[in-house]
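I have a structure I would like to understand better, so I am pasting it below and will then ask my questions one at a time.
Right, chain A next:
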Amino acid sequence: MRVVADIIKGAYSLIVGMGVTIRAFFSPVVTCQYPRETVNISPRFRSHTKLVGDPENPDRTKCIVCGMCERNCPSHSIKKVEGEKKEGEKKKTATSYILDFTTCSQCGICVESCPVDALEFSDDYNPVGLKREDFHYDLVKEYEKRKKAV
Partner candidate 1 sequence: MIFADIIFVIIILITLGGALMTVLSGSIIYALMGLVTTMFGVAGLYIYLNAPFLAMMQILIYVGAISVLITFAIMLIGPLYKKPKEWSYPLKFILAAVVALFSFFVFAKVILKTQWTVLSKPFAISTKDIGRLLFDRLTFPFELISLVIVVAIIGAVMLSLYSRGEK
Partner candidate 2 sequence: MGKRSFHLETKDPIIKFAVLDKILDLARANSLWPITFGLACCAIEMMCASMARFDIARFGAEVFRPSPRQADLMIVSGTVTKKMAPILVTLYEQMPSPKWVIAMGNCAISGGPFVFEGQYNLVEGVDLLVPVDIYVPGCPPRPEGLLEGLMKLEEKITGTRRFPVPEPKW
Partner candidate 3 sequence: MTGIGLYNSLNVYLFIGLALLACGILGVVYRRTLISMLISIELIMNGAGLNLVAFNRFVAPESAYGMAFTLFIMGIAAAEAAIALAIIILILRRYRHVEGAKLKEMKD
Partner candidate 4 sequence: MQTLQEFFHVAVFAVVAVIFTISPIIIAYLLAPRTVGKKTFVTYECGIEPFGNAWIRYSVHYYIYALIFIAFDVDVLYLFPIALSYTKGGNAFEFYSLIVFVLILALAVIYAWGKGVFTWKRKILS
């Protein structure tokens, strides 16, 4: 008799499981249909970094080319941070800031270590490209582009 009871109990458990799935079948989907709609991405989301504009002078970024980020980056993703001293300004202005995003680990150390908070994470959550070099961003140029787009 125990065998029969076991069989019935087993079968019942299977039916309970099927109940769970059929209920899910009739409940609404949780999918976010990506290209047509996007999930709410947290403002803190870390993608590649971007340079922040100087609030006083939107033509230039906050970066003063101190090189802290370059030195501190764990994977040496930041290269060629160069700048020049423009006339009438106390500090240097960045003219090139290459971020090799393909080695970046999105750790945030550069953002933290920047003395003037010139770096921020962008929200560029879905970059794709056809070659590696697509992701060697020049953040200064990116900044200009962004400025134009706004």
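A quick word on the picks: all candidates are chains of the complex that A comes from, given by their letters.
A few remarks follow.
Please note the rule applied: contacts are C-beta pairs under 8 Å (C-beta built on N, C-alpha and C of every residue); 3 or more make two chains touch, one makes a residue touch a chain; residues count from 1.
What you are looking at is a predicted structure, and each value in this text was computed from that prediction instead of being measured.
One candidate among 1, 2, 3 or 4 touches chain A in this complex; it is 2, while the rest do not.
Residues of chain A that touch candidate 2 in their complex: 29-36, 38-39, 41, 47-48, 50, 74-76, 100-106, 122-132, 134-135, 142, 146, 149.
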